[in-house]
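Missing here: one protein chain of the complex. Every other protein chain is in place.
First chain written, first letter: the chains are A and B, and each begins at residue 1.
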Amino acid sequence: MQSYSRNNIILRVNDLKTYFFTRRGVVKAVDGVSFELRQGECLCLVGESGCGKSVTALSILRLFDSPPGRIVGGTVVYNSTDLASCPDQELRKVRGKEIALILQEAQSALNPVLTIGDQIIEQMKIHLPLSTDEARFKAINLLREMGIPSAEDVLNYYPHQLSGGMKQRVLVTMSLCCDPKILIADEPTTAVDVTIKAQVLDMFHQLKTKRQMSLIFITHDLAVVAEIGDRAVVMYGGRDVETAPVSEIISAPAHPYTAGLLECLPDLSREMSRLNSIPGMPPDPSKMPPGCTFHPRCPKMIDICRTQEPPLAEISKEHKVRCHLYA
Amino acid sequence: MPDKDKPLLEVKELKKYYPLTAGITSRHIGDIKAVDGVSFSVGEGESLGLVGESGCGKSTLGKTILRLEEPTGGKIIYKGTDITTLDKKALRQLRKEIQIIFQDPEASLDPRMTIGQSICEPLVIHNIGDDREREEMLVWLLEKVGLEPNQASLYPHELSGGQKQRVGIARALALNPKLIVADEPVSALDVSIQAQILNLMLDIQNQMGLSYLFIAHDLSVIKYVARRIAVMYLGKIVELAEREALFGNPLHPYTEALLSSVPTLIPGARKRVLLIGEVPSPLNPPPGCRFHPRCPHVMPACRQEEPALIEVSQGHSVACHLHRS
Partner (left out) sequence: MNERKETAGKDRAAFHGGGFRLASYYWQRMARNRLAIFGLAFIIFLALVAIAGPFFTPDPTEVDFEAKNMPPVGFTITQSVYDIKTDQFITTRVSGTWKHPLGTDRKGRDMLAMIVSGARVSLQVGLLATGIAIIIGTIIGVMSAYLGGWIDNALMRFTDVMMTFPFFLLLVLIVFIFGPSLAFIVLAIGLTGWTGTARLVRSESLSLRTREFVMAAKALGASDGRVVFRHLIPNVISLIIVIATLSIPGVILAEAALSFIGLGDPTVPSWGIILEEGQHSLTTAWWVAVEPGIMLLLTVLAFNFLGDGLRDAFDPKSNV
């Protein structure tokens, strides 16, 4: 099942901190997140709204609005370059070419006044020394690979002529046209219907198995994580609270938040009479509670949680958790 | 005492078409058949789930039942009276009996009204109680949905999404209705908040003996809240069954595909049926069975003849030529 090799780390994010300096105060959107992406695996960043998962993804390519956003600490190491601190010029060579990003809203990510073909071919010619005909040929092949049957016709369509699922495919095609090593997808399954969601998940699965692509998959849905992920980073309040292989996250969650999240998820594969729910609500990123950010909602809270940030504890080599119960 | 056997709400062959016009003469060029001949019933204290993908007409159906949209054809029988012909005055009385909870808690509250004003609005409209009684009712309602009484003077922008949805529920409960149409009440909420709201709705149903028509696109949510479930596709109900029967033994190929598409925590429990293509436009639904262009079991008959919704076993109806006998 797990085809990735353990030592082949392609991207390493270490203690990343991205703050937004707004007039109303400092929003610590990402406040110390560490993980590594291995060659050929699908790593899921999972959490609720405001947990910092999207900002983490944007921080890897420094694509958040700046100002007010700024990376105030940590490193993002790719190919022995620190993307968090390298000059813009160097970063631009990585963006799209080495690491591609698919944004959340498929609707607005495509320019409505250009045909799909124009947009894909333009993207290719920016990064690759191709003629228009060569680029066109490559685009058609890529679209076919993504499961779009009449690729030649689709190239002449405008975005509004495509359905949500098709747009998602076109976006993935666009991000693949420079053969990136890493693909970051931000909630690609959120706004689509169930049957389309299955198609999109299937497509990502193909990418992983056929192209050996390394994926960072951002979602709020643990069931989607279970379907597609190899390993998962559970995020809460701007921090990575638990990192483990997906099977372990689902079957033996260590952090009280992960456990709570699983218990409050209605799921077809389980019988349940009543859902457990986590009391309270996720914290406002501009007013994070002190200590462990989860402590106001945590059923297993102890005194130390209120004041001290929990350190990263190792349950096993592959399973890390940020909680005082394991420290 | 109401008759146990008589359903609270009976919908018969309900249709809602949106006419499409063109040119300055407003020439009629076709209909968008959002709801096209739907029949079902909801019993007292029962919760019926209505599930389908976007554009299948489930939301339109919910709004038509409240007559927020005027039906094009068919009957809506509530407690034995056909409410499709009620005049404005009688309709206002009906509002006390049937209420709605909306999908987007942000949009369903007037941004210029406090929470208290919003919750008390139904009481003001129907002239129920004086100031003091309303205030008592308000406190009771706020507690019922898990809000603090002192939050009554807050504005919607001062609340979180989950809290706003609690306000929406409190407002729907204020008139002590018998039936609540819940139109995707949790789809805009975070997972941990979603569970809170679902539990709240179930608790309220137990305490007040309400009936729900629960509309959702998420089968996992529907499975949790609804005892009986209707699956809609392109304006029609394709399958209607008890929860256990539907999830254990789905008969319609669309239901089967839908169930297999839902991502689950334990993958591989169900063999995945990947549907090809997308839902066709309701302006030009395919002839015969509307699902036939995407159906893996399509037969010649499906292209010509529209299958009727037939009860194939006790309480399990399906509209499919595979299950005609």
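Points worth noting:
As a working rule, contacts are C-beta pairs under 8 Å (C-beta built on N, C-alpha and C of every residue); 3 or more make two chains touch, one makes a residue touch a chain.
Since the model is a prediction, treat every value here as computed from it, not as a measurement.
Of the listed residues B:F102, B:Y212, B:Y254 or B:F291, the one in contact with the hidden chain in the full complex is B:F102. The missing chain, though absent from the display, is touched by one residue of B:S153, B:N176 or B:N249; that residue is B:S153. The chain omitted from view is touched by exactly one of B:D31, B:E135, B:D203 or B:E306, namely B:E135.
Which of B:S41, B:T72 or B:T114 touches the hidden chain is settled by the complete complex: it is B:T114.
Contact with the undisplayed chain is limited, among B:K16, B:R171 or B:H252, to B:R171.
One chain is missing from the display, and on chain B it is touched by residues 63, 66, 68, 91-93, 95-96, 99-100, 102-104, 107-112, 114, 116-117, 120-122, 124-127, 131, 134-135, 152-153, 155, 157, 168, 171, 175.
By definition in this document, only the chains that are shown with their structure count from here on.
We define each chain's centre as the mean of its Cα atoms; on that basis chain A and chain B are separated by 33 Å.
On the side of chain A, the complex with chain B involves touching residues 48-49, 163, 165-166, 193-199, 201-202, 220-224, 226-227, 250, 260-262, 264-270, 272, 274-279, 281-282. Listing the residues of chain B that touch chain A in their complex gives 53-54, 160, 162-163, 190-196, 198-199, 202, 217-221, 223-224, 247, 257-267, 269-270, 272, 274-275, 278-279.
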